[in-house]
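Heads up, one of the protein chains got dropped from this complex, but the rest are sitting where they should.
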Amino acid sequence: MPTRHLIIGGGTAGLNAIRTIREEDRGASEITLVSAERPYSRMVLPYYLGQSIAESHVFTATPASLAAWKVKTLIGRRAAALDPEANALTLDDGTRVEYDDCLIATGSRAARPPIPGADGPGLHSFWTLEEARAVIAAVTPGRRVVMVGAGFISFTILNAILSRGARLTIVEVAPRILPRMVDAGCAELVAGWLTRHGVAIRTGVTVTRIEERRGTRILHVKKGEALPADVVIMATGIRTNLEWLRDSGIDMAEGGQGGILVDDHLRSSIRNVYAAGDVARGRNLITGAPEVHAIEPTAQEHGRVVGANMAGRDVAYRGSLLMNIVEVCHLDIASFGQWDDAAAEVYTAVRPDRSQYRKLLFHGGRLTGAMICGPAKDIWTTNDVGILKGLVQSGVDLSAWKSHLERNPFDIKPAFMATHNPGRLLPQTVLGRPSSSPDLPQSVNA
Amino acid sequence: MTATIEVTTWVTRCVGGDGSGSRLFEEPVAPDDTLRTLLRRWSARFPELEAALWNPARTDLGEHIEVVVNDAVLGVTHQLDSPLQGGERVTLLGQFMGGAMVGALSITCPPFWPSKI
Amino acid sequence: MRVLALLPDRCTGCLRCELACSYVQTGSFQPAKSVIRVSPFEGYTSYAPYTCTQCAEGWCMTACPVGAIRINAAGAKDVLDDRCVGCKLCTIACPYGTIFYDADTHKAYKCNLCDGAPACVEACPTQAIVYREAETADWLGDFAAERTARLLAQEVA
Partner (left out) sequence: MSPTATAKPSSSTSRPAQPLPGGYAGKLLRVNLSTGKVWTQPWSPDEMREYLGGVGLGAKILYDEVGPKVHWDHPENRLIMATGPLAGLPVWGTGGLSVITRGALTGGATSTQANGFFGAALKFSGYDAIVIQGQAKKLSYLYINDDTVQVRDAAHLKGKDTWETQQALEAEHGLSGHRLSVYSIGPAGENLVRFAAIQGDYGHVASKNGCGAVMGKKRLKAVCIVRGTKALAAHDTRGLIQAADDIAHDLKTDPTTSTLYHWGTLFGVTNLYKLGVLPIKNYTTNVTTVDMAGWEPAKLRHGFDHRGHQCSACGMHHCHIQVIRKGPHAGERVDEPEYEGWSGAGWQIGVTDMEAVSWLNTRVDRACVDVNEFGWVCGWVMECMDKGYLTEKQVGLNLKFGDAEGAYRLLQMISHREGFGDILAEGVKRAAEKVGGEAARCAIYTRKGASPRGHDHRGRWDEMLDTCTSSNGTMESANPTHQTEIGLPGRINPFDGEQVARLTGGILGRRHFEDSLGGCSFTFRTRVEMLARALSAATGWSYRLEDAMRLGRRTAAILRAFNLRCGIGPESEYPSERYGSRPVDGPAKDHHVMDQWERMLDVWYETVGYDRKTGKPKKDTLHALGLPWLAKDLWRK
């Protein structure tokens, strides 16, 4: 009898697991996908909002491609309870699905702060496709949009909101923008850039209450004037979808970001139950510590590693690198690894006239974190993004280069080459083999 | 009775050299030899040199080898049909600037990158 | 597979490869849009071209959330313009710094080996870029180490 794989969650982790299983077994096993939504890519929703792509573009699998992959689908159903002893999942409609092994990849959802009025109707989050549709309907030319939260999520949709012709104000409780993605120096540069591009930014502002007055939302704040808004988007963080596992007996971290504890094969405390993506407390590549990254690249690698292991290979995972990139008004901002490490030796440089910022963080000779900011048009910005990632990823010894880089943190390419990074990186693959083109539906049929 | 023929610069490539340095040849001079008869006889031994030194009809010199006789460019003390006494030093000097297109008929390479568009 | 072998000792830094590449990328000469990029390694005296290694992992390809990067007939990872949304995930996933974002088209772009007839190879007047059957390798490492060592020594002095 073929092995029965169960994938719970149709996001990045789940889909990558399915694709990898099929790359490995060419269709020999049974795969069942349980997903509350049709599989789509959250990463591209901002481009749908910004009208540069059609809605159809967001889907990462279609009924036809899932059929071609020979995946049995239970779309629109939520997982309700897992019984690891019985190797069975119960869905919200009571259906029971049995498995030989399963992957928990139920992801996360937008969180709302406990502000009076913040959970009322007419207030938006931007996380799911459904929420994106609502924002699209609400944000029209000339409308006053207030985004609460100046973090990564709000920055990913900033361009799209402006491109829809709305007027945008960003309100942030912290004293500066992007508190969890960049440091203060970079934040200042970005804030200046955004202000010059017509975005109103109010930092250090605590929203105390949101009320509705004749169709207009009024955001009352602790100090200063209340803000009127036609549309309010709450971009105040996310929460993992793990409540349904409460009684499963699977080990999870308490407090903090929570998350399912996993080993280096991304197995949970139950041997045939894997976890991946936002719900998994996976290994950090740099520190080795288990943590929830809740970023797309981590979900993707998790999914592939799990898929390979479910398909019977023995693939240990080295860990994921924390990394983010966002472009706002043609300014690129990216960070890698432990960019916010107080214990690190830090070199920074700013070129205010070119809106460029660099930060390099070292432990000894090793680059453990990096930050880069600069105009997207500047070819040397985009050139160096990947090189910084490579240096952090390879963990090469840069001792000989430290004083050079301290003087000029922008001049990274010679250091990258001279320390033989391409040579170190070339043998590295996530699955211990070359990756395939992601066009599996056709090749499975063939 | 001989004349010394000195071959220098790129012209040495036509007589088995590497394009630098110089090569010396002692060539017997017959009683009724002119510079032309001497050079015609001598250059016939080196097909590449012959093609470079003379025009295609072999009636006159080509245009990118300077012929210097006893430190004077041809045309000053010697013409091509001047008689030789023996003991002359005839230098074949590759022009390093100037000259005419004779040997280098352009070979058009097949178009490459435009084919992409 | 045939790969772009980069032979830095032959490079004189004329940047003709960048002209050729940008022409293939954009239809005009605009080295800022080239995906092969020549950098200096010892002040103004040592240059070398650098471009995608077409690595086995294909970090850009696996990172793409919409499957916009595929392997083409020449074996190169290639961006499908009509799929790419311009999210830049590939640019942070690639540890080599060889996939770029075009601010004009809002798409990622990279070396696709010109579908098997690389323009940079044709354009290079010193054969510093050769398209040949080989394992891809760290083409510049030794060269860069040698040339930059003197530079670093001077800085210390």
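So that you can tell them apart, the chains are marked A, B and C in the order they are listed, and the count of residues begins at 1 in each.
Methods note: a contact is a pair of C-beta atoms (placed from the backbone, for glycine too) under 8 Å apart; a residue touches a chain by one contact, two chains touch by 3 or more.
Keep in mind that what you see is a predicted model, and the values were worked out from it rather than measured.
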Exercise for the section: Identify the visible chains that the left-out chain touches across the whole complex. Expected result: A, B, C
Handout entry: Absent-chain contact - pick from C:Ser46, C:Thr62 or C:Asn112
Key = C:Ser46
Handout entry: Residue among B:Ile5, B:Ala52 or B:Leu84 that touches the chain left out of view
Key = B:Ala52
Handout entry: Touching residues (missing chain, whole complex) on chain C
Key = 11-16, 19-20, 23, 26-33, 38-40, 42-47, 123, 125-126
Exercise for the section: Could you please point out the chain B residues that touch the chain left off the display? Expected result: 8-11, 19-22, 52, 61, 63-66, 68, 71-76, 91, 93-101, 103-104, 106-109, 111-114, 117
Problem - Residue ranges of chain A at the interface with the undisplayed chain - result: 351, 377, 379-380, 408, 410-411
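In this text, only the chains that are shown with their structure count from here on.
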Completion exercise
Max Cα-centre separation from chain B goes to chain A
Exercise for the section: Return the distance between the CA-based centres of chain B and chain C, expressed in whole Å. Expected result: 47
Practice task
Starting from the mean Cα coordinates of chain A and chain B, work out the distance between those two points in Å.
Solution key: 74
Practice task
Would you give the residues of chain B that are in contact with at least 2 other chains, written as numbers and ranges?
Solution key: none
Fill in the blank from the handout: Residue ranges of chain A touching at least 2 other chains are none
Fill in the blank from the handout: Touching chain A in the complex, chain C uses residues 32, 37, 39-41, 48, 50, 53, 55-58, 61-67, 69-71, 83, 85-89, 91-101, 103, 106, 136-145, 147-149, 151-152, 155-156
Problem - Of all residues in chain A, those that touch chain C in their complex - result: 12, 41-44, 46-47, 52-53, 57-58, 60, 296-297, 300-301, 304, 323-325, 327, 330, 332, 334, 336, 376-377, 379, 382-390, 393-394, 400-401, 403-404, 407, 413-426, 428-430, 433-439
